[in-house]
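Every protein chain but one is kept in place in this view of the complex.
Up next is chain A:
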Amino acid sequence: MELLSGGEMIARFLKDEGVEYIYGYPGGAALHIYDALHRQSDVKHVLVRHEQAATHMADGYARATGKPGVVLVTSGPGATNTVTGIATAFMDSIPMVVICGQVMSYLIGEDAFQETDMIGVSRPIVKHSFSVKHPSEIPGVLKKAFYIASSGRPGPVVVDIPKDMTMPNEKFEYNYPESVSLRSYTPPAKGHSGQIKKAVDLLLAAKRPMIYAGGGVIMGGGSELLTKLAQQLEYPVTNTLMGLGGYPATDDQFVGMLGMHGSYEANQAMHHSDLILAIGARFDDRVTNDPDKFCPSAKIIHVDIDPASISKTIRADVPIVGPVIQVLEEMLSLIDDAPARSNQDSIKNWWKQINEWRQVHGGRYDTSSDKIKPQAAVEACWRATNGDAFVASDVGQHQMFTAQYYKFAKPYRWINSGGLGTMGFGLPAAMGVKMNFPEETVVCVTGEGSIQMNIQELSTCLQYGLPVKILCLNNGYLGMVRQWQDMNYEGRHSNSYLDSLPEFKTLMDAYRHKYVEIRTKDELDSKMEEAFAMKDQLVFINCYVDPEEHVYPMQVPRGSMRDMFLSKTERT
């Protein structure tokens, strides 16, 4: 029997759980825990410069691996600084465990120094939260936290630990809990066979089918099976922003992303389809446009691990609650056993129609302009990284251009804040990936607006030697805000112009990082290659792009999926 203090139990538990890195920032209420971490070497702590970045680092790791990222912060401001990062993970269903220090339990409720009701503050943005009432509970509570965070529909879990639960001299028996049982929580293990059969019958008879796959396919580990299913059926596939890479974008059956900035062909095909297989996706408002006008002739099969996602905004005809892997396996075996299909001719015609739509817009942009188009910069980045980098993105136009033009061929490579749209996410998320995949190329695509929201992390990159590549599509504007102002506010650019930008070169010098500047089109590829050749250096690529560029296609507000602006002068 081993006796450990609460602080030691946390460090030991993390080791036993197989956690290699945790991300955080020390402070009063967490000091016993930090001291316990200092006295061991199995779990490595990464010191960020702001707690928000710790959550995004953990998040980036989780998105690249599917495993929960771990954050450690102190009470009060340490805890509240994690709120944006927790909300980011919650909206995108990312597994994360956030351990927060808390004031001594006997001080709770007295407005003690650095006291915040973190359980209360985080309640609407966590999958669950725990408050530790006795040190001996720590292993059990942490085990539950990891289990809840990573099972079912994943999400962030907060564990609030008052300082007196971690006293160095109060030792209790420690056993690593091998299993966990919660009577009120059993994630679905199997989709309903009758429903799956019904879905397959519909799929095999469809005339204009669409496979609409979201982030759940990636997080559920179902990308390979989905690809197999789609290729066996020879049906078109579209991915949500969160689902990119879940089906190889380089494959001919991929029709592009759907939704607000989805491809013309994906949105048209959705609108005209007669059957949609929605899988690991949640019919977000950025996908459906006006739900009343959504895909008028389509029957909908909706596969999701979370029953509450089904029929929340769009009514499903065949709801299937279950893990993507299991449901896809069962579908595949039913398809194998099915007799010859009678819908071959319809599918041929459907592809003919889709290929015609592909000609209409086809991701075109003005290549004759003298200015560097942001789309071209992303394409150059794709070439320089052989299309095989981990790409973390911030939020705005550059995010949409990356989603559209960086053809993700593998899952877990596209790291972006889709649901919450958190500016400042990109750099720390890229750092979290790089820390765990030191041999891989990791890019943060950002803008000069977003990067300044967590730019202090350049210091963390120096301390831990994290040679990420930062591709800053610098247009001097908050580009997406400007685009909306151009389109909806007669070009009144209220507070979307960024004056007084820092000299990024000087800034990189200050942090001892490298700097590459791209000002003309003809140097796009060479400079990009130069930057990516510096394997062991953080390189900030300051790429001056056309400030007037807009992201297209763009769905017309309150329209159906097929109602789109195709350029500044054209609409459907």
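Annotations for the structure displayed:
As a working rule, contacts are C-beta pairs under 8 Å (C-beta built on N, C-alpha and C of every residue); 3 or more make two chains touch, one makes a residue touch a chain; residues count from 1.
We adopt the following convention: contacts and distances are computed from a predicted model.
Chain not shown in the complex: UniProt lists it as "Acetolactate synthase small subunit", one of "Acetolactate synthase small subunit", "Amino acid ABC transporter permease", "Response regulator" or "Minimal PKS acyl carrier protein".
For the options A:S5, A:N81, A:T116 or A:S131, the residue in contact with the chain missing from this view is A:S131. If you put the hidden chain back, the residue from A:A308, A:A338, A:A510 or A:A533 that touches it is A:A308.
Although one chain is not drawn, the whole complex shows that of A:I119, A:L204, A:L498 or A:V556 it is A:I119 that touches it. For chain A, the residues touching the chain absent from view are 119-120, 123-124, 127-129, 131, 148, 182-185, 306-308, 311-312, 315.
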